[in-house]
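With one protein chain withheld, the remaining protein chains of the complex are depicted in position.
Chain lettering (A and B) follows the sequence in which the chains are written, and residue indices restart at 1 in each chain.
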Amino acid sequence: MTQQASKLVIVTEKLLLKKIVKIIDEAGATGYTVLEAGGKGSRNVRSSGQPTVSDTTSNIKIEVLTADRDMAVKISDQVAAQFFDNYSGITYLCDVMEVLHAHKF
Amino acid sequence: MTQQASKLVIVTEKLLLKKIVKIIDEAGATGYTVLEAGGKGSRNVRSSGQPTVSDTTSNIKIEVLTADRDMAVKISDQVAAQFFDNYSGITYLCDVMEVLHAHKF
Partner (left out) sequence: MTQQASKLVIVTEKLLLKKIVKIIDEAGATGYTVLEAGGKGSRNVRSSGQPTVSDTTSNIKIEVLTADRDMAVKISDQVAAQFFDNYSGITYLCDVMEVLHAHKF
């Protein structure tokens, strides 16, 4: 039941969620997790100075478990190409992990 | 003060939170973090098609720092055995990390 995987993390602006989910689905990933987030890097926070607690809901963090690094890079490349000229965002990869159990994910 | 640890991540349906916390406590873990989450894999999202921003609060992501891999696997096995026949969920392990400081966690 144990398997290796890569975790791709995408942090970007909330309004991009549906379009990014479409990219993830079309790449063939079987699951992802979405979390509301804030932080430096969102355009609002940069323009208004210090972040506040309310900034914790201006961004999203999407985590995608992929079977291999290639799928993660493919998703990342598409997200960056389509959105990172005009929107804040970062994508990064966590290499070492182990999926223990998965059901309907 | 530096120490190795494993991080077990559990993403599942929010209504299971209290029961999973009980498993974590009984396994002897000293701390965990709970985050509200959404994403593909929750039964609602699967049945209704595209996720929306409101889906970001239908699931939970629980992160448990454990002293070793054995405790993480034990918690994961119990969570999967009790809930993953009937509920969406995934558990995975991040192996490489280093706890720098901890207070009351």
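Simple rule for what comes next: a residue touches a chain if its C-beta (ideal position, glycine included) is under 8 Å from a C-beta of that chain, and two chains touch if they have at least 3 such contacts.
All figures in this text were calculated on a predicted structure; none of them were measured in a lab.
Contact residues of chain A toward the unshown chain are 8, 11, 35-41, 43, 46, 50-53, 55-56, 59, 61, 72-73, 76-77, 79-80, 84-85, 87-96.
The omitted chain makes contact with chain B at the following residues, 5, 7, 14, 17-18, 21-22, 24-25, 30-36, 60, 62-63, 65, 94, 96-105.
One rule holds in what follows: only the chains that are shown with their structure count from here on.
One rotation lays the C-alpha atoms of chain A on chain B, and its angle is 120 degrees to the nearest 5.
Centre-to-centre spacing of chain A and chain B amounts to 18 Å, using the average Cα coordinate of each chain.
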